[in-house]
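Just one protein chain is left out here, and the rest sit where they should.
Showing subunit A:
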Amino acid sequence: MTTTTTPPPPVHAGGGAWRAVRAEIRRRTSLKVSLAVVALFVLMTAAAPLIASLGGWGPEEFDKSAVDPYLGGLPIGPLGGVSAEHWLGVEPITGRDLFARVVHGAQVSLLIAFAATAIVVLAGVTAGIAAGYFGGRTDTALSRLMDLTMSFPSLIFMIAMMSVARDADRTLLMILVIGLFGWPGVARVVRGQTLSLKHREYVDAARVGGSGPWRILARDILPGVAGPVIAYTTLMVPGMIATEAALSYLGVGVRPPTPSWGQMIAESVAYYDTDPMYFLVPSVCLFLTVLAFTLLGDALRDVLDPRGSRT
């Protein structure tokens, strides 16, 4: 929907779609950049301790020598204490290394976002296919459940659940809570797509040929649903990252000293004019990740789901 200068190339079934994706990537520079950004942050998620150790500091390691006790604990040096030792500067007061914290924060933030997305896609595809393919009562019950879930004030509910369960594992709880409210969106897309596929000739042919419902679902319906789901999922990741940031920002997410981007932003807002670097580092990371996933999702949608199965 964004910057399509020419109509997207027609989609062919099977490997053709991926060839189209590759062609699209070659054509758009912005896509190459966003792919690189996504790859970088995924790498951070996978190997945070390794990458952070390049900087030589641990995420929870204090460095009192990097802050000035006579200036209210502001970092010593330009740009919030950027130096050969602290690549992105340090936190005021504690002197913790921002590079180490932002890399570890990427791991926490993105791990939660990815895991929540995985849950949402799994639950959404299952519910959507079941509702669309089996129809009747299954469809009614599942559609009602979707409507009900969508009527929940989700952010409020997430905040409340996070703050009530005080002793639970924060990361796991956050994944489950965020995942709980996301599935109806995917389910609707999949349901619509399944409905339109269910009576195509090739599905009828498979049925006449003696395939059972499970075989039809797995071999004939699922591949047809995959394109829109992949596009929708990529566009969903930014929302998940933002939700994680919001929860951590409000202080109900991961607990300090474990860093996450939302939490780092919350702590640094008060310093926005005395130590802008402290505020900018996590904000820019959040911005770049969300932007990269949005651009990627846009392109994938143009290629894999040209008519847009979203309502």
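Note that in this section a contact is a pair of C-beta atoms (placed from the backbone, for glycine too) under 8 Å apart; a residue touches a chain by one contact, two chains touch by 3 or more; residues count from 1.
By our rule, contacts and distances are computed from a predicted model.
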Fill in: Identity of the absent chain, which is to be given by its UniProt protein name, from "Peptide/nickel transport system ATP-binding protein", "ABC transporter permease", "Cytochrome c-type biogenesis protein CcmE" or "Electron transfer flavoprotein subunit alpha"
"ABC transporter permease"
Response to the item:
The one residue from A:Leu173, A:Ile265 or A:Leu300 touching the chain left out of view is A:Ile265
Response to the item:
Considering the complete complex, of A:Ala20, A:Leu286 or A:Leu304, the missing chain is touched by A:Leu286
Fill in: Among A:Ile93, A:Ala165 or A:Ala206, residue touching the chain not depicted
A:Ala165
Worksheet item: On subunit A, what residues meet the omitted chain?
Response: 1-3, 5, 147-148, 150-157, 159-161, 163-165, 238, 242, 245-246, 249-250, 252, 265-266, 269, 272-273, 279, 283, 286-287, 290-291, 294-295, 298, 308, 311
